[in-house]
Each structure stands twice: as structure tokens, then as C-alpha cells.
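Of the protein chains in this complex, one is absent; all others appear in place.
Every chain is named by a letter (A, B, C and D) in the order it is written, and numbering of its residues begins at 1.
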Amino acid sequence: MNKLLLPQDIVGGSFWLISVAMIGAAIFFFLERGRLSSRWATVMNLVGVIALMSSIHYFYAKNLWVLNGQAPIALRYIDWLLTFPLTILTFYVMLNSVTDIKRGMFWRLLVGIVGWLYIIGELYMGDTGRKNASCGNESVQMAFFANRLIITIGFSIYHIGYFIEHLAGGANINSLNVIYNLADFLNKIIFGMIIYSAAIQDTRKGT
Amino acid sequence: MNKLLLPQDIVGGSFWLISVAMIGAAIFFFLERGRLSSRWATVMNLVGVIALMSSIHYFYAKNLWVLNGQAPIALRYIDWLLTFPLTILTFYVMLNSVTDIKRGMFWRLLVGIVGWLYIIGELYMGDTGRKNASCGNESVQMAFFANRLIITIGFSIYHIGYFIEHLAGGANINSLNVIYNLADFLNKIIFGMIIYSAAIQDTRKGT
Amino acid sequence: MNKLLLPQDIVGGSFWLISVAMIGAAIFFFLERGRLSSRWATVMNLVGVIALMSSIHYFYAKNLWVLNGQAPIALRYIDWLLTFPLTILTFYVMLNSVTDIKRGMFWRLLVGIVGWLYIIGELYMGDTGRKNASCGNESVQMAFFANRLIITIGFSIYHIGYFIEHLAGGANINSLNVIYNLADFLNKIIFGMIIYSAAIQDTRKGT
Amino acid sequence: MNKLLLPQDIVGGSFWLISVAMIGAAIFFFLERGRLSSRWATVMNLVGVIALMSSIHYFYAKNLWVLNGQAPIALRYIDWLLTFPLTILTFYVMLNSVTDIKRGMFWRLLVGIVGWLYIIGELYMGDTGRKNASCGNESVQMAFFANRLIITIGFSIYHIGYFIEHLAGGANINSLNVIYNLADFLNKIIFGMIIYSAAIQDTRKGT
Partner (left out) sequence: MNKLLLPQDIVGGSFWLISVAMIGAAIFFFLERGRLSSRWATVMNLVGVIALMSSIHYFYAKNLWVLNGQAPIALRYIDWLLTFPLTILTFYVMLNSVTDIKRGMFWRLLVGIVGWLYIIGELYMGDTGRKNASCGNESVQMAFFANRLIITIGFSIYHIGYFIEHLAGGANINSLNVIYNLADFLNKIIFGMIIYSAAIQDTRKGT
């Protein structure tokens, strides 16, 4: 905890930055929740809990990095194991709060997490996509559209990272960490911010 | 705290995962509480407090495991001593909030915790079961039914674990820890989630 | 913090158990407060603050015990110095919120803490007892009656403990610690629980 | 953090006691705030924030004392630098919420902190005193009167302490610490409690 983080340590710096950003994002989502239309409350809670749980992992990861200079890959896997299903759940709850979505689809989304391409497919062409297209709520559609893009790009970063790490020789552990941190920033904080701005617009229309 | 958790350390990883999951679950239960019909408030508070107290134990257990590589069995016993009566209390409060249950039954449930088979019996065939069958609230019945199953399976895991540990030679302390962690995940987080989804459905009907 | 707590260490285990129980109780009291009739709010806040302050002392006591194997007697005295007046204050506020109690009695109760027998006498035969008997609120009477008993028994434990410690040779520091922990559990958590259940009944009648 | 605090260590004990008392007071002020008439909200927030910031300093001071046996005089100065202006601000806001006070007076009070006698003079004979005498709100007058006394006595303790420390040879650092701790207890917790009880009385009249 008390070692010096050097300015040129980009990896350690990005761990630091994201850990604090996650806490800030979580608190912001929780505080703003009360101002939004009540049907967005659970979505905002989920997005906040994802950011909070991630911040715990990032604080430990940052400490380990500064002390040992090692990439805490185990913490990443635990974090993803916890936050990926919650991200999918967030998607499901957001759609469910405006349309009558079938219960089975949630499980397809959850299973779908194993095969990432399946999620993309589901989001672009499956029932979720169709339900969204017909849900008639512009704010949800906007959030859906933006986050589908985020997940497509953001999740592909993990896959590219995994490919580099395991197949291409794992050339540079440092750049890999920065890439993963960027993906987490995109998939958690920006993802949450897009949902938040959709909620804000939806709430304003309602009042 | 600052030792490296290795990716192949399944036991340490499961301690980590559950400690963060417990915190996330506790905060989620507390935040969602306000949105639910007021008669579910105490039940949600209890479920959240159980998860929060368990998260404290798991954070310490995780630290001890990473530092010493030893199973912190004493922490488990303390955790169970605190959370088992609260789980039973949660059951009782949930039923009590919709039916006029006799005060004596709570004590029978609490005593019943010593003899686990007795609980199962009480839940399946005793007054609690009958009261539930006649309470006329579908959401409570659903939660009751699902949690009766969870407790039957989840609590049996502790008993199987105890049998392995003390009678069958305690062959593998690692797999035992993973089994116990799984049981806690089932009996605390999934248990809470089922109550939460029953509360959500009950609240929607009411509005 | 990172030493191993052994399962056979009853004293350390009871420190652990009570520290977590105090946190759980404090959070439960704070969360339930909003659901109760508003005149119970200050009483619930006081009971929660007592549990919270005690939990801080118990966490430190537990750490010291695990590291040094020594009874942190100084922490106990500090804890009692803070929480005893607050316990008396809680009593006073509870009665005051339903009857017009004389201001002087609070000071008599507070002074009374020095001479414990005086408190017992005050509670059983003095103005507080009479006021309570005539306050006409059944829930307050129930809480008053139960807590008078708790304080009679619970506080006597401290006195017995003090007697053993200073006069009877202080035979066994371990059993003394367990006894004190039990007294704190009784005088703080069970005390608060009784007030809470009285508040619940009073609130239900009001609605 | 893990050294043993000895029962005969009065200085360390008083650091401990006040650090926990400050936390308890801060949480109590924050929780009770919602029950009071809305014009007391900012005053209660200020009083709570003062106690909370002070508790952080006292926790560190206590740790330093137990580890080094040294009086952390730097922490005291930092604490006073932060909490003195806020105490004056609290006074100003309390009066401002019931009378139309001139903006310039706040600055006079703030500057006045440098010359302590000036504050006393201002409180007893200046505009603040006159405004208070004519504000017609009995609760504010009571709080004003009691806190003027507290500040007169409480702040004089700091001055006596400073005199002993720098001019009279600083004879006994231990008794000095106890004196300062007592002054902080008086100027922060008792100060807040008096405001709180005035707020309670004012709120009851309003309802």
C-alpha cells in the first residue's frame, strides 16, 4: 500500500485510475437513482453494484501490482465471473421493465455469455433485438443500441486480449493489462453512463 | 492481503468470489428494499444483514487462506452460529407478515436448527407448511416452496461436508472448502434472491 | 489480523462472534427505524449507535486477543464508559416519548449508574417504575418490564465478573472474558431487540 | 494498531474514548437530522461533519500514541484549523436560519477566531448577541446561551493548554493531552448535543 507509484508506470496508474473511477461511478449511480423514474431503479442499482464490486477487485489488483509488479490475472477472472452475468441481467431487466419479455430469454442470454458471438447475435438479431425494436420507448432503444455497440466492441477486447495472452505468445503482459482495464472501463462505467443518460431522458419525458 | 492469489487456486478464488458476491448481494437487497411493498421490508433487511455479516467472515477467511493456506474452520462455525438462526428468523418473518402464525413455532424452528432433519420435517409437514399452504398469497408460497428446497439441499451440503470432515477421514480439505463455499452461496445469496423475486411479484400485484 | 483463529479458542471466537453480531444489529436497527412509528426513532438510533460503537471496540479486542492472547481490559472500560450512560439514556428517552417524565429523573438514573443497586431500585420501585405502570402504553410497558429484567441480570454479570476479577483472585481470565462478552451481548443486542419488538407492536397498533 | 492499550494509560484511553464517541455522535446527528424541523438540517449536518472529521484525527492520534507514546500535536493543529471555522459557521447558520443576519458578521466571526477574546466579545455583546436576544425563538436563544458558555469555557481550555505548553515550560505533556481531549469533547460533542436538544424542542413546538 505504501510503495511509491511511479508516474511512468502506465499499468499501475491505469489500475489506480479505474479503481477510483469505479467507486465514483457506483456512488453516482446510487445517488442519482432516486431522481429517476421508478422503473429504472433496479437497472441503476445493478449498474452501481457492478461498479462497486469491480472497484474492490481493482483496489486489490492495484496493491498487488505496486508491491509485486505482477498481473493479478486470478482477480480478473473472479471479477468477470461476477460481473458478466450481472451485465447481462442488467440488459434483461432494462428491457423487461418496458416490455413483456419471455423468462426463457434471460437464460439464453446467460448461457450465451459462454459463447460471446452468441450474445452479439442475440442482441443484433434475436428476440431481445426484436422486442427492443417494438418496445416503443425511445430512451430504452437508444440505450439498447448504444450498449449493444459497447458490448460488441468492449467484449471483443477481452477476446482479443485472451487471444494475445494464450495463443500469440502473450508478448507483452503490460499492454495486455492496459487493454483489459480499458475494456472494463468501457463495459462497466461507460455502459452504466449510457443507461443513466437514457434513464434521465425517459424520466424527463414522463414528468 | 498483499500476497498473490494464483489463478489455479480454486479454493482461494472461491473465497474471493463469495466475499465480493456477499457484499454486492447485501447492497442490492438494501437498495431494492425501498421499492418493495412495505411488508417485505424486514425480510429484505434480514437477508441483507445475513449477506453482510457473511461477507466480513469471507474477507477474513480469504486473507487467512492466501497468507497461510489453511482452512479457517473457526470462522465458518462463528458465521453459521450467527447466520443460521437469522435464516430461520427470515423464514418466520416472511410467513408472519402474511399469516397469523403462532409465536411458539418460531422457537420450534430455532430449536429445530440443532436437529436439521427436524427443520426439513417442520418445513414440509409441520405448522409452517400448513400455514403456508393456506396463506393464499402466491408470491409467499412460491418463495416458501423454492427456499424449502434450497434449505433441504443447501443445508444437507453442510451435513455431507461435516460427515466427510469428521467421519470419512477429511480426505481433502480443499474440496471441502469449495463445497462449504458453494453451500453458503446457495443458502445466503440464492436464498435471498428467491425471496427478492417473490417480493417483486407480490409488490407488482399490489400496485 | 492475519493470525489463525483456532476453533478451540472459545474466547477469541466469542470476540469475533460479538463484533460481527454488533455490526449486524446496528445496521438492522438503523434500517428498521424508518418503518416504525416516529416516536420510536430516537430510541432505535440510540440502540443502533450503542451497538455500532461497541462493534468498533470488539473488532480491536478480537485483533489484540488473536495477536497477543491478552484480555484487552482497557477497551472494556472505555466501552462501558461510553455505552452505559447511553443505555440509561435510551431507557429515559423511551419512557419520555410516551409519558411526561421529570427531567431530574434522567440525572438520577445517570448518577445511579455508579451505584448499580440504585438503578435496580429505581427501575423496580422509583418514579420510573411508577410512571411506566401508569403510562397506559402496553408496548412500552412490555419493553420496560423485559429490559428491567435484562439490566438486573445483565448488569449483575458485570458485578460478578468484577468481583471474581478483583476479589476472588481473578482465577481464570478466559472464562471472565466469555462472561463479559455474554453480558455485553445481553445488555446491548438483546436489550435492543426487546425495544425493537415493542416498537413493532406499538407501530402495528397505531396503523 | 495491534499494540496493547494498558488500563492505566489515561491519555491513550481518552484518545480511544473520544474517537469512538465522535463517530457515535456524528452518526447520531446524521440520523436524527431527518426528524427535526427542516431549518435545523444544515446546522445538524455541520455539527455531524465536525464530529466525523474530528473522529478521523482522533483515530490516527490514538494509533500514534499507542505505537510511539508521543503526543501528535500536528494532528491537533490540523483538526483545529478545519473544525474551528466550521464551529463558527454552525453558530452563524443557526442564527441565520431564524433571523436576517448581516453577511458581514460571518466574516467578523471567522476573523474573530484568530483573536479568541474577540469571539467571546462578539457573542456576548456584539451584533450576534443582540440579534439573538431579539430573534424571539426560545429554542435558538437557549442553544445560543448554552453554547456561548461552552465556547467561553471550552475555548479557554485551549488557551490555558497553549499557555502551559509554550510559556509555563510544558511541564506535563500527558495532562496537556487529556486537557485538550476534554476541550474537544466539550466543544464538539456537548456543543452538538445542546444544538440538538434545542432543535428537538423547536421541532416539537412546530408540530
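Keep in mind that, in the parts below, a residue touches a chain if its C-beta (ideal position, glycine included) is under 8 Å from a C-beta of that chain, and two chains touch if they have at least 3 such contacts.
Not measured: the values here are computed from a predicted model.
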TODO: Kindly name the visible chains that come into contact with the excluded chain.
DONE: A, D
Open item on the list: Which parts of chain A face the unshown chain closely enough to count as touching?
Closed with: 1-2, 4-7, 9, 12-13, 16-17, 20-21, 23-24, 27-28, 31-32, 35
Task: Contact footprint on chain D, counting only the chain that is left out - done: 1, 30, 33, 38, 41-42, 45-46, 48-49, 52-53, 56-57, 60, 63-64, 67-68, 70, 72-75, 77-78, 81-82, 86
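As a convention for this text, only the chains that are shown with their structure count from here on.
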Task: Steps in the shortest chain-to-chain touch route ending at chain D and beginning at chain B - done: 2
- [ ] Enumerate, in label order, the chains that touch chain A and chain C alike.
- [x] B
Open item on the list: Same residues or different residues where chain B meets chain C? The copies count as same if more than half of the interface numbers are shared.
Closed with: different
TODO: Return the distance between the CA-based centres of chain A and chain D, expressed in whole Å.
DONE: 45
- [ ] Mind checking the centre-to-centre distance between chain A and chain B? Centres are C-alpha means, answer in whole Å.
- [x] 28
TODO: Give the residues of chain B that touch two or more other chains, as numbers and ranges in rising order.
DONE: 1
Task: Overall pattern in which the protein chains touch one another (line/ring/star/complete/other) - done: line
TODO: Give the pairs of chains that touch; include all such pairs.
DONE: A-B, B-C, C-D
